[in-house]
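Excluded from the complex is one protein chain; the other protein chains are retained at their positions.
As written, the chains take the letters A and B, and residue 1 is the first residue of each chain.
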Amino acid sequence: MQLSTKHLIGIKELSKEDISLILTTATQFKEVLQRPVKKVPSLRDVTIVNLFYENSTRTRISFELAQKRLGADTINFSASASSVSKGETLLDTVHNILSMKVDMVVMRHQASGAAHFLSQHLPNTAIVNAGDGTNEHPTQALLDAFSIQEKLGTLQGKKIVLVGDIMHSRVALSNIYLLKKMGADVMVAGPPTLIPKYIEQALGVQVCYNLQEALQWCDVANVLRIQLERQKKVLFSTLREYNLSYGVTQKVLNSLQKEIVIMHPGPINRGVEINSDVADGPYSIILNQVENGVAVRMAALYLLASPQ
Amino acid sequence: MQLSTKHLIGIKELSKEDISLILTTATQFKEVLQRPVKKVPSLRDVTIVNLFYENSTRTRISFELAQKRLGADTINFSASASSVSKGETLLDTVHNILSMKVDMVVMRHQASGAAHFLSQHLPNTAIVNAGDGTNEHPTQALLDAFSIQEKLGTLQGKKIVLVGDIMHSRVALSNIYLLKKMGADVMVAGPPTLIPKYIEQALGVQVCYNLQEALQWCDVANVLRIQLERQKKVLFSTLREYNLSYGVTQKVLNSLQKEIVIMHPGPINRGVEINSDVADGPYSIILNQVENGVAVRMAALYLLASPQ
Partner (left out) sequence: MQLSTKHLIGIKELSKEDISLILTTATQFKEVLQRPVKKVPSLRDVTIVNLFYENSTRTRISFELAQKRLGADTINFSASASSVSKGETLLDTVHNILSMKVDMVVMRHQASGAAHFLSQHLPNTAIVNAGDGTNEHPTQALLDAFSIQEKLGTLQGKKIVLVGDIMHSRVALSNIYLLKKMGADVMVAGPPTLIPKYIEQALGVQVCYNLQEALQWCDVANVLRIQLERQKKVLFSTLREYNLSYGVTQKVLNSLQKEIVIMHPGPINRGVEINSDVADGPYSIILNQVENGVAVRMAALYLLASPQ
């Protein structure tokens, strides 16, 4: 089985079969990660450059771990140490890296569309999008889907609500694309200022401005970070007020007539979009998401490195 | 033989047997480092993340070398590229890293107690303190002890003076704990403003405000860095005046009726706490300390990775 694409730019470009293949392959790699020896030599002769133009602890470490456990050679580059300031174009930078016989580039970039742009100009090399602006973060959506499937057995027919800052979130967009393709029902919930207009029609999701109603509806709540650093304007009054209206607290969960699964892509702003009693509580699968991230990234890298 | 602890947080928590075990094991690894092939596969399936929230050339390189020579997989993370600015807590960051099935975290942090805090919340994983605020720097004290033992045969009964900025020095505190446990006599020497009050009673060391007297008393002088970047207030008038009163110079050494061993944990401020003629002179074992650091860190990592 092979992916229908040479790149992993966004969930939007993947078929349902691609997604299933990645998730199935990830199941096998998750088994590898339970062993004392967590390494397989699948990518022994593959060289991967991690090009991070935005900071990220967890995503960069997760990708690097996935690469090392597949036996790949990895080279890291972060923006502060790059030649960005020297005025070279992004395309030149990546073109040059690939000329050095690098097999794959994993890139995080602040510009939406950066990964897509590269893939158009570099058709023969695998470009993996590790987050581009407010567009997509495909491996996050894949690990979220893997974690839901692991917990609930399937995505088909499950009700998932994405809570919070939908407007600025690449995690939300990638999740919506993926969950819809896999047959889940998707709702977005949050203050009107943080939810794009016309999102129902555009993406086929429900919208709810009341947290409790949204949680009562769903099987799974994926609570997004308040991306303070990405908001140009003040879109809600204070973090304290945000927490009072849209923060997921144990008190809100207790008021529901059901149990729901709690997810968060991290990093968590404790006491803002989620309280510690929930994040660390029995319904949270937040650390499972982190663990699954390595397996899902191993699967994606492995499939992209295979000849097509 | 095994350590009595899963972590290496401070010398304070180590028993005399733990210290002896690390030093003995380091002797074996030092032999490995003399060979043309300096690598052993002891930690071949172990993954270690180096999490440095403070800059450090030598300590980070020394740990990374130790890890690579044990065959471990290493991942580096420094503060500037971390998600610190995104507001995640330290505990969340480390918890997430460990969820990715990382076996060990080596951490340097500006907050005293940071490593201890982590070890309390993450009891099952090895946390190695590579320096926390003004508290402890255990591997530095271990390599200092190894270097003294190598030079003088034993620590028992030897007279060691720590010279300089005792107040702000985690190296001083770790050295005092270790040397006392191993039966050495310890003196601290420096200007009254840089020596904590009641240190005699609290830690069982002698205090001396006169450099020449201190040097005349000792077998070994461990000259500490003036930690300019860590001093909130001006605690002495000028660097030139500090050098005149407490700088270890060849002239001072010549005035003694004996030979003493000269140590320094680095990085050296030449012409401030120590002059070049002494640092590069025949009694200096400063570069031996650096060399021994790799062997001592190999020993500590090896012992912590062994099942207990």
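Heads up, the rule we're going with is that a contact is a pair of C-beta atoms (placed from the backbone, for glycine too) under 8 Å apart; a residue touches a chain by one contact, two chains touch by 3 or more.
These numbers were taken from a predicted model, which means no experiment stands behind them.
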Listed residues A:T25, A:T59 or A:T93, member touching the removed chain: A:T93
Of A:T47, A:Q216, A:T249 or A:S276, the residue in touch with the unshown chain: A:T47
Which of A:D73, A:E150 or A:E200 contacts the chain that the document leaves out: A:D73
Touching residues (missing chain, whole complex) on subunit A: 45, 47, 49, 73, 75-77, 80-83, 85-89, 92-93, 95-97, 99-102
Touching residues on subunit B - with respect to the absent chain: 33, 36-39, 52, 55-58, 60-62, 64-65, 68, 76, 78, 80, 225, 228-229, 266-270, 287-288, 290-291, 293-294
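One rule holds for everything that comes next: only the chains that are shown with their structure count from here on.
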Inter-chain centre distance, subunit A versus subunit B - centres from mean C-alpha coordinates, in Å: 40
